[in-house]
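A single protein chain has been omitted; all remaining protein chains appear in their positions.
And now, chain A:
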Amino acid sequence: MLLKSSGNWLRFSAALFAILTATLSASAQQLKGKVVDSANSAMPLIGANVVWQGTGIGTATDASGGFVLQKQDALTQAVIVTYIGYEPDTIQVAGKETVTIPLTATGALKEVVVEGQQARYSSLTPTNSQIITSRDLEKSACCNLAESFETNASVEVSTTDAVSGAKQIQMLGLDGSYTLLTTDNVPTLRGLATPYRLNYLSGTYIESIDIIKGTGSVLNGYESVSGQVNVLLKDPAKAERLYVNLYGNSLARLDANVNVATNLGKKWSTILMLHTDHLGNRVDRNKDGFMDLSLGTQYNVFNKWKYQNEAVVSEFGVGALRETKVGGQLGFDEDVPQEQQLSYGTRSETDRVSAYNKTSYTFPGKPYQSIGAITSVEHHLFDSAYGLRNYDGEQNSASARLIFQSIIGHTGHTYKAGLSYNYDSYSETLTDSTFGRTERVPGAFVEYIYNNSGNLTVVAGSRLDFHNLYGTVFTPRLNVKFDATKNTIFRLAAGKGFRVANPIAENTAVLVSSRAIQFNEDLQPEKAWNLGGSLTHYFEFGGRPGTFVTDYYYTTFQNQVVADMYSAPQKVQFYNLRGRSFSKSFQAELQYEVAKGLDVKAAYKYFDVKATYSGQLVQKPMIPEHRFFVNLGFATPFDKWRADLTTQYFGLMPLAPMEGAQGGGMHTSDKFLTTNAQITRAFKRWEVYIGGENLFNYRQPNPIVGAADPFGPGFDASMVWGPITGRVLYTGLRFKID
């Protein structure tokens, strides 16, 4: 008995000793520190993020500005410290156990904390965000926004119809119109500009792209349902002095881009960005008598200015573009009126002018307190014809926002509050009917950010808008980020979205068919709730870092404008949702550096998207249930050679019952793969690239239903679920002077 207990005691003390030594040696393996304001070192910065450089592993400072990091987590002996309203800093900590880090306040209102150089899956933002860096952008073909998403798994790009070849993004299995598109955090290309909007931003204008899944901040309005894509345009103060990009592909499409940037004195800088593209070659590889891709010419110019002085930062941008497109049968002559020729064709002409300003002022001695004003105006005009149907439209929009940001007591509690006003005037003419509306929406919003300076961030926001046509709109949003461990981060997003649909502009595909367009009733605004969560896990395996991200989002519509092409033949009916409409999306993504310079990204996606068409809840056509995505990226030291390979697998998609089809049973698309590859060789100022899209040349069989008789009742080019053009090879060069 006694012996036994003393044996126990011995074991116990041995265990205690082991624990003690473990803790002692652990404390020697820790880095302790404090983050303070550089102007006043007595002021601790609470909730500042401290992360080991090159990893996502880190912590936030506590109520006294202190933090503790484990040295075993370090990749290099340096930490990156970031804090709202302060310049981020990198600190060398080799051989140090305690460190005091002074941060310097910036003058700028930084709405987007994450920028180019960082990890693709941020460990800092409260939302589930991914970043497409400028290096990623160079991996895909030139030169518009649609192609920028080729190496990213979260955003899909699909073709809207088989005649125009217009591309649309999808997120969470929902149409692109449910994703808010912003440039430098200013909403843009909304409303009637939606159908071809991805063509209107050249890839060479872009510094990086942030993709936020799920509902985000209320600051940018009530429209986002599935997420936000924020495009950061090149910074005039930091962009290359001269950047030229020339591109040509095997369909004979040519692209030319020139950016010129300069400083004007100490405070001003400007960048002028030019883009033009042209496709004049009629290609019909699938021999259906129709051009596989519409012809087109675009001229696009953007000029951005930046003013930076101690407390005031201001940015101005002005853009203009003109685009003409011609599609349809090979023999279509766009100079002859449709009534006077036998060939079917589509043509469009778009003119667009936009301008914006962002100005922020930071209060002296109070780096956490600032006031910002964001204003923008847009004019969008188009004139188009689809066969015998004419569709013209004009949109004039203006918006203004005022945002005040400060703290409650200390920086653990911050808030943003403000006022907004949106004006949108729409007028559209479809064949003989004219319709339009003017929206005037004043609103107010507030967002509160709680940071427990350890592992929890809560962003709770709501906005109240007073719509002149649809009454009071209340939009609550919530984002929670919880760091279960320093490597494992949970995020939750919940919120409401509201938008007024533009049924024709968002469904231009139906214009390329012989379907009669029928409005069954007055259409109401769309309302949806989105709820979702994600898990991000950073790991190290065999000495190399990796990331695993998985997420699930559920979107349910209270009202939706249904474009029903399935209930009645030769018709598209628009009506308000009666019944359910929802999207469930699951994604799991793994990114890992397999060998030095060789990066692998693999993703699996599952979508369950259903909507009620005339009382029947059915799987939404042309959305695959299963998708795989694999991206291999290889780079030699200093990026002298870079190679990239992306393969996507699309599972079976349900298709709408086809006119005259046997039995009326379920019919589906093929399963197919698309593979893109690119090789880049870099020299001091030159880069040359060569690549291919859809290398295995998969094409959707018969993308145009009734192609033989385009003026007959069975014609429909809107049933597109796969690639139309087949393999495209391209080459190009970039020239840069820093």
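Note that contacts are C-beta pairs under 8 Å (C-beta built on N, C-alpha and C of every residue); 3 or more make two chains touch, one makes a residue touch a chain; residues count from 1.
As a working rule, contacts and distances are computed from a predicted model.
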Check your understanding: One chain isn't displayed here; going by UniProt, is it "ABC transporter permease subunit", "YciI family protein", "HMA domain-containing protein" or "Cytochrome d ubiquinol oxidase subunit I"?
Key -> "HMA domain-containing protein"
**Study point:** Residue, one of A:64, A:90 or A:309, that touches the chain absent here
**Key:** A:90
Exercise for review: Pick out which of A:238, A:366 or A:437 touches the chain that's been left out of the picture.
Suggested key: A:238
Study note, to complete from the structure: Among the options A:272, A:355 or A:690, the absent chain makes contact with A:690
Exercise for review: Consider the whole complex, including the chain that is not shown, and state which of A:31, A:80, A:124 or A:180 touches that chain.
Suggested key: A:80
Practice item. Would you write out the residues of chain A that touch the absent chain, in ascending order? Key: 53, 76, 78, 80, 87-92, 104, 117, 237-238, 241, 248-250, 252, 263, 637-640, 679, 681-684, 688, 690, 729, 731, 738
